[in-house]
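Take this structure first; my questions come after.
Note that one protein chain is taken out, while the other chains of the complex remain in position.
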Amino acid sequence: MSLTHINEQGKASMVDVSAKPVMAREAVARGRIQLQAATLELIRQNEIKKGDVLAVARIAGVQAAKQTANLIPLCHQLPLSKVGMDFEFEEDGISVTAVAKTAAQTGVEMEALTAVSVALLTIYDMCKAVDKAMRLDGVHLVSKTKEVIE
Amino acid sequence: MSLTHINEQGKASMVDVSAKPVMAREAVARGRIQLQAATLELIRQNEIKKGDVLAVARIAGVQAAKQTANLIPLCHQLPLSKVGMDFEFEEDGISVTAVAKTAAQTGVEMEALTAVSVALLTIYDMCKAVDKAMRLDGVHLVSKTKEVIE
Amino acid sequence: MSLTHINEQGKASMVDVSAKPVMAREAVARGRIQLQAATLELIRQNEIKKGDVLAVARIAGVQAAKQTANLIPLCHQLPLSKVGMDFEFEEDGISVTAVAKTAAQTGVEMEALTAVSVALLTIYDMCKAVDKAMRLDGVHLVSKTKEVIE
Amino acid sequence: MSLTHINEQGKASMVDVSAKPVMAREAVARGRIQLQAATLELIRQNEIKKGDVLAVARIAGVQAAKQTANLIPLCHQLPLSKVGMDFEFEEDGISVTAVAKTAAQTGVEMEALTAVSVALLTIYDMCKAVDKAMRLDGVHLVSKTKEVIE
Amino acid sequence: MSLTHINEQGKASMVDVSAKPVMAREAVARGRIQLQAATLELIRQNEIKKGDVLAVARIAGVQAAKQTANLIPLCHQLPLSKVGMDFEFEEDGISVTAVAKTAAQTGVEMEALTAVSVALLTIYDMCKAVDKAMRLDGVHLVSKTKEVIE
Partner (left out) sequence: MSLTHINEQGKASMVDVSAKPVMAREAVARGRIQLQAATLELIRQNEIKKGDVLAVARIAGVQAAKQTANLIPLCHQLPLSKVGMDFEFEEDGISVTAVAKTAAQTGVEMEALTAVSVALLTIYDMCKAVDKAMRLDGVHLVSKTKEVIE
């Protein structure tokens, strides 16, 4: 049988990266959740009933980064050498930044974007009893780099 | 030992819902991804190299809904009785709507929001080779209802 | 917003079972793997290098049944009340039978079929160093029943 | 076909609980990790390099409870209505207590024990750069109750 | 303590591959599902109620390949560099072919076989409302190659 029509146009597949070099790769992604002033104050004071919002969101983001290839069907499995999460209070919300690193044949931006998205969803989950106007916005890639490994 | 200080303020826990009634619950969530006109046209024509974008995003959203309690640390495990995904082409992007239903003691909005977010991330993943200006916006809860089960 | 076009023809969704009654459901599935006589003898003598083939395949089948909804995209999550695996030596292979039970709104045949398939794949994995002619055949549903729960 | 030899003696299966009543069930488990005085002080001061040890261990325990049926092969899948984690500093270590609740046909002690074990392993992981003499001890069930659901 | 009796005969273990060279490996597997003529026609016309059968089965196969080491207990975790799925209509069924590639110390045939099996089970799931005579047959390895990586 000929396999020539595997991966023909329009048919989903996990594309072949086996000819690409293993490089040191890093990606930074960011997004934000819009929150009411009262919600922000509860988070700052660590008075949200479900617990310490940023501590939980931080862990959720790190763990989600490691689940990326299981969530995004055509993503390759990448062994992450680092995942870091950063949170900043803004006037009407919280912004989340994630950095992911790997040594692999393909880029690591989906891992950073997934970490940001799940961290934001975790904030949503923890605050949904007190804030009915939350929304996630501006989830985007900040930077993406690759370097030859010596 | 006294357990009185379990779940004290600021300490994360999966809160007790055992006294809440099992009700028929439904949630609808929506979000969008900003795409360039050329990307939208490639998706419409099913010419994205990785495959049929909306078919893959649809499945990714359904499967993610079922993973919600594993991704969002304090979410309860809910047996979903329905998950549906809907996509609409807009002038400068695609909007994704997810509906989730369950019969449970707690609401199903995180499942709908997770389905939307992962479907959007899947679109991002499949188009990232051709579009460098994508961003996810406006992920929010559209509606949430509960009804007594007769 | 109208959701009328969600689940339109051809668009995959996890269909709504919320109006169906919770019933006691059971399914039995079976399949077989073709093995060379020498391989069968090694399994019987527990001399396969990777370990006790049937003990491992049995556990793999039970655990796979619990993963069914994560593997089969449109399957509903079912809480299994029983999973049993049975193996029979045949002249030129081994047959695997799985029984699965639940109390749920939809049937449990995919769980039984998944248990059988993964048990057979596990036998394949453990014997692949010594048998190059294995194949899985006849994976099918033997019976499926449901009963009102009193 | 006769299924009479399914589940014969010595053959692992997930036993049938379908005839058991759904009851409100709760279990409390506890265990401890032995730590050096210097390590305890670093944890108290939140100076462990990997981050806030107890916040991470708390989340790890909750999430592990939800993974119990995937880790312990013959465990039934239970929908947890509550998981709470409690930590206490002792003279030469930290003790972890977990409480788990469900409404189900079988008990919830494995979920509580798994939450304790994974929380302890998480403490181990976060402190292993500074403490080479850690050990987990005394992981046991403290109490287990069930009540008729009205 | 002596570890000499670890991995003694009959005791399952994940065997040591650490002395094997990392090579470029590829495997192709195939299998088929027997379907009634009416079912085949519904699939071709994309009129199966649950959605586009082949699109869903394709994604299910790719995702299952990435889950192989979690399903088959003694399989090593392999980072897949490619997974492709191909479907062919036959007179009385559909055949599924999967190709998997990796750079690793051990072969990738279980990933290809798992992708085929789960894709076939997904077709079964989507057609089970209309076809009561389905069966999976002939799941086998088509080819397996390895090459030195320059």
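We call the chains A, B, C, D and E, going by the order they appear; numbering starts again at 1 in every chain.
Everything that follows uses one rule, which is that a residue touches a chain if its C-beta (ideal position, glycine included) is under 8 Å from a C-beta of that chain, and two chains touch if they have at least 3 such contacts.
Just so it is clear, the model here is predicted, and its values are computed rather than measured.
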Touch list for the missing chain, restricted to displayed chains, reads A, C, D, E
May I ask which residue of A:L42, A:I59 or A:I94 touches the chain that does not appear here?
A:I59
Residues in chain D touching the chain absent from view
9-13, 15, 31, 46-47, 49-52, 55-56, 59-60, 63-64, 67, 70-75, 109-110, 113-114, 117-118, 120-122, 124-126, 128, 134-141
Name every residue on chain A in touch with the hidden partner chain.
24, 28, 30, 55, 58-59, 62-63, 65-67, 79-86, 88, 97, 99, 101-103, 142
Residue-wise, where is chain C in contact with the chain that is not depicted?
51-52, 55-56, 58-60, 63
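Basically, only the chains that are shown with their structure count from here on.
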Computing the C-alpha centre of each chain, which chain sits at the greatest distance from chain D?
E
Per the centroid of Cα atoms for each chain, what is the distance between chain D and chain E, given in Å?
34
For chain C and chain D, let me know how many angstrom lie between their CA-based centres, rounded off.
29
Provide the list of chain B residues touching at least two other chains, using ranges where the numbers run on.
11-13, 15, 51-52, 55-56, 58-60, 63, 67, 70, 73-74, 79
